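Of the protein chains in this complex, all but one are displayed in their positions.
Moving on, here comes chain A:
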Amino acid sequence: MINIGPIFQGKRFRAGLVAWFIYFNMPTDTKRVRGPEVSQSPSLFSCDPAAVLPSKGPRADGRRRDQVDVRPVFVRCGLVSQAKGSAYLEAGNTKLMCCVYGPRETDRKDETNMKCGRLTTDMRFAPFSCLERGSWIQGSQDKDFSLMLHESLQPAICLHKYPRSQIEVNVMVLENSGSVLAHAVTCASLALADAGIEMYDLVLGCSMRQDGTSYVVDPSYMEENCWNSVSCENQGGLTVAFLPSLNQISGLQSDGEMTEETLTAGVRTCIEGCYKLYPVIQHALTKAVRKAAPSQSES
């Protein structure tokens, strides 16, 4: 083998090689320091998680199948002082926070609505939130989730009380460990209530995953993304955004292939999961109100 090393050590050639790499690769983040060209990402060498999760038997974290077993939830309001209202939610390992700004003047004049306010939602995943490092640039999944969040929250807010204004809801997912959209909806409605924005009702979210004949409620990341290789009839996921006091559904997102009965049963299961969350959310809100204004004996 000819030793070609010493020949190609000239600086000009290396610069040219780097330029060639950059030119022919997809435009990536050029502001961050990347490793040398010969380095490889460690995720290539890590062993894949089990591609198939058993569809019978207990779940990995000890919850039961075919039962409405949602993960215990930790919620706090009012953590971000710069925002008008904020909330932080932890469900198992899923952690996310939401900030609400408004009502303020709309940014763009041509989108001002005279009769009612505008709701702007934005959902972002932190790059360290998923198993594989994501980018700061918003992908299509972020935009998709933002749109679904908007759809779920809009019916609940009394927008007609805020004409010519804009209410901004920003959700940031710090760790994605399953059923992110459902918890984002809950967290966002908590932040809106904390901000003092008038709403018809709180919006609670719950998701489930159907795997053949059994289902799991509030799936974790593994349970959400590992499809059963044996193609069963019913395989899919469902997320429901629910208004408990008014008994209305404001958002429904589903993927996969499920029969009609499975879907309706799944919706009912998710509603039950929302009812289980309701007392925890109420308690967190009342705690935040009491902390902000402890005056108990005012007439």
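The working rule: contacts are C-beta pairs under 8 Å (C-beta built on N, C-alpha and C of every residue); 3 or more make two chains touch, one makes a residue touch a chain; residues count from 1.
The working rule: contacts and distances are computed from a predicted model.
A chain of the complex is left out here; the name its UniProt entry carries, from "Cell cycle control protein", "Dynein light chain Tctex-type 1", "S1 motif domain-containing protein" or "PTAR1 protein", is "S1 motif domain-containing protein".
Among A:Arg65, A:His150 or A:Arg164, only A:Arg164 touches the chain that is left out of the view. Check A:Leu131, A:Leu147 or A:Leu246 against the missing chain and you find that the one touching it is A:Leu246. Mapped onto chain A, contacts with the missing chain fall at residues 84, 102-105, 109-110, 112-114, 156, 158, 162-165, 193-194, 196-202, 243-246, 281-282, 285-286, 288-290, 292-293, 295-299.
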